[in-house]
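Only one protein chain is missing; all other protein chains are in place.
Order of writing sets the labels: A and B. Residues in every chain begin at 1.
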Amino acid sequence: MSGHSYIKRPNRPLQIYAALFLVVLYVPVLFLPLFSFNTSIYVKFPLTGFTFQWYIELMDREPVWAALMNSLRVGVTTSLISTGFGIFAAKAITRYRLPGKGPLVGFIMLPLVVPGIIFGVALLILISRMGIPLSLYTVTIGHVIVCLPFAIATMIPRFEGFDPSIEEASADLGENAWWTFWRITFPMVFPGILASLLLTFTVSFDEFIMAFFLSGTDPTLPMYIWSQLRFPKEFPSILALASIILVVSFAMVFLGQWINRDAQATDSKSE
Amino acid sequence: MRGQDIPMPNQTALLPNTVRFRTLLQRSETTRGFALLSPTLLIMTVGILIPIGILVAMSFWTQVGFDFDTTLTTKNYQLAMDRPIYGALLRRSLWMSGMATIATVILSYPMAYFVAFHIHRNKMMWIVLITLPFWTSYLLRVFAWKVVLGYQGVINSALMALGLIDAPLEFLLYSQSAVVITLAHAWAAFAILPMYVSLEKIDKSLLEAATDLGDGPVARFLRITLPLSLPGVISACLLIFIPTTGDYITPTLLGGPDGAMIGNLIQKQFGAVNNWPMGATLSIILILSIGAISLSFMAFANFVRKRIS
Partner (left out) sequence: MRKQLIQKVNDPMTKTDAFISIRNVNKFFGKFQAINDVSIDIGHGEFFSLLGSSGCGKTTLLRMLAGFENPTSGEIYIDGQPMSGVPPHHRPVNMVFQSYAIFPHLNVRDNIAYGLRKQKLSRSKRNAMVDEMLDLIKLPDYGDRKANQLSGGQRQRIALARSLILRPKVLLLDEPLGALDKQLREQMQLELRALQKTVGITFVFVTHDQEEALTLSDRIAVMSNGRDLQVDTPTRLYESPMDREVASFIGTMNFFDGTVKALTDGGAEIETAGIGDVYTTNIPPSLTPGQSVSVAIRPEKLTLSSDGHGGSNTVKGRLDNAAYLGERSHYYVSVDGVPQPVAVSAQNRQRANGNAESQRPVWLSWDDNAFVVLGNG
């Protein structure tokens, strides 16, 4: 007789399905690093041999480094701005009774759902009508709009996760709003802030559509990859570059989710 | 501080503006809330509301060389209606997104169900694992499928190396099915979240009660679990359908001529074709059709929900 209750007893077909699902989810992406170590310039089986050649070639390419620096600059700026604004927005959404809060939150979360191309072209039109030249700054504006909903959605569970009476207790003990924020609120939501910084950086670093419409002469890393996709002989080095980006992105997102895991756990429990 | 609350007209009049502003802030919770929300609202207004407004305006303009004729006209809309290729592309986009949506939801539901009901420890670990690919570069994930489905890609070369086929299967790349497969794969993580949340919310004692009242596993699923998780299924459908209709990366890299979508057409208006007002018009048409389909879908879902229960 099993130790599981009737409802929870294990379901073998479902377990197999879940395992298959994960395999299919990850395997296509894992072909990129696999072929990036292959000696052939053709991306096909059978594998011909192991090499670091494509990674070494990557190091010598000036445009890759330039694009990397551009992406880093945009990513760091975007994550700081969207997380900074996101803290206040998340606090306002969770802590205050605001008239029309539902529609407002829906409006703020729009970029999560509306096709990127719409916002991309709309912003492009606005910026060109205002006579502002396309540059990394315009890309950053686009990325902040894409990343803000992620930042807010990451931090809302943090704010929901702790009892507002803790803040009230601090006020009751004589701290003003400013110091209450720094001594109580900030430390309690800190994991959420860290997670938001990591996640928004990754989203910006990997973002393509806004960059496609809004970047000027300085390409970001995804833009650079896009421009090289036309040349089949560049495939192996693009695979190498893509593999590096994937590994870094996976690591950062995983770290961010991990730091913030208890907020999401309590969130799902309270429902 | 106490003294300020006592009506003393002279003193209040003498208060500097900053102090008055501050007391206003402290008095009204709503004001403080909006003050905190204002940076976000400002950037969303500048970044979304105003651009969309201009997009709407531009859809009534006309391209003249490298400049615009800002006289308002519905010519673009008429043109879009008249040229069959536009309507065909739009219908095809909606159709392909619809297929991708249905495939994603059907394939993801069992996974969401599995995590909600059959994972008891480290649930968060599973959610992170499932959503991890979603956070990483969309471009690279599409690129990965190009590598997998390509003419000399993983599947073809593997099948040929195994001697199962003599020539590469051509239908894999540059086809509608390639686009649908890639879209479904790319959005699976997004689909799982809302379905997981609504399944997780279901009180387990409801399932026990259904069993207790005589339902076997299948009847219980159809009568309790499925109806109660419908809100999650509906959100998942919208969350996939809406963004995928406007996608142009996947069709560009994997679609070929048969797999092109409305997004490609819009992008071309802002690039090679250089007819921005037409691009704006097509964007507006896209938004309106997505909106109309989403609304009728929600109405239909609501109707079904009422019928089931």
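Everything below uses one rule, namely that a contact is a pair of C-beta atoms (placed from the backbone, for glycine too) under 8 Å apart; a residue touches a chain by one contact, two chains touch by 3 or more.
Predicted model only: the values in this text are computed from it and were never measured.
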Option from B:72, B:88 or B:206 whose C-beta touches the chain left out: B:206
Touching residue (missing chain; options A:6, A:52 or A:65): A:6
Sites on subunit B contacted by the missing partner chain, in the whole complex: 203, 205-206, 208-216, 219, 223-224, 227-228, 305, 308-309
Residues in subunit A touching the chain absent from view: 1-3, 5-7
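Just so it is clear, only the chains that are shown with their structure count from here on.
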In the complex, subunit B residues that touch subunit A: 29-30, 32-37, 39-41, 43-44, 47-48, 50-52, 54-55, 58, 107-108, 110-111, 113-115, 117-118, 120, 123-124, 127-133, 135-141, 143-145, 147-148, 150, 152-154, 156-158, 160-161, 185, 188-189, 197, 200-201, 204, 207-208, 211, 238-239, 242-249, 253, 263, 266-267, 270, 276, 279-280, 283, 286-287, 290
Touching residues (chain side subunit A, partner subunit B) in the complex: 6-8, 10-11, 14-15, 17-18, 21-22, 24-26, 28-29, 31-32, 35, 42-46, 84-86, 88-89, 91-93, 95-99, 104, 107-108, 110-119, 121-126, 129, 141-142, 144-145, 148, 152, 199, 202-203, 205-206, 208-209, 212-213, 222, 225-226, 229, 238-239, 242, 245-246, 249-250, 253-254, 257-258, 261, 264-265, 268, 271
